[in-house]
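Heads up, one of the protein chains got dropped from this complex, but the rest are sitting where they should.
For chain A:
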């Protein structure tokens, strides 16, 4: 299955990465090469095989439902491109 320019633009949009037409054009053969190569996995017989999600047997731990962190607002905001009044600031999202 090969992908075309429209698909590349759609993937870029889903990825929230703006691309120019020229950049998208250049990505078509690159992504097709990589996807064409990974498609060889389709030939592997995986009948009855469970998808692997954890490589080392481990179980998720539960912790006590208590606040163990917090009161570090200034630290959390320290690297924000724009912080105002103790909040992250973003462009207006309501028309």
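As a convention for this text, contacts are C-beta pairs under 8 Å (C-beta built on N, C-alpha and C of every residue); 3 or more make two chains touch, one makes a residue touch a chain; residues count from 1.
As a convention for this text, contacts and distances are computed from a predicted model.
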item: Absent chain [UniProt protein name; select from "Glutamyl-tRNA(Gln) amidotransferase subunit A", "Carboxymuconolactone decarboxylase family protein", "Sulfurtransferase complex subunit TusD" or "Multidrug ABC transporter ATP-binding protein"]; value: "Glutamyl-tRNA(Gln) amidotransferase subunit A"
item: Contact residue for the chain not shown (choose from A:22, A:66 or A:90); value: A:90
item: Residue ranges of chain A at the interface with the undisplayed chain; value: 3, 7-8, 11-19, 27, 30-31, 33-35, 37-42, 44, 46, 49-56, 58, 60-61, 63, 72, 75-76, 78-82, 88, 90-93
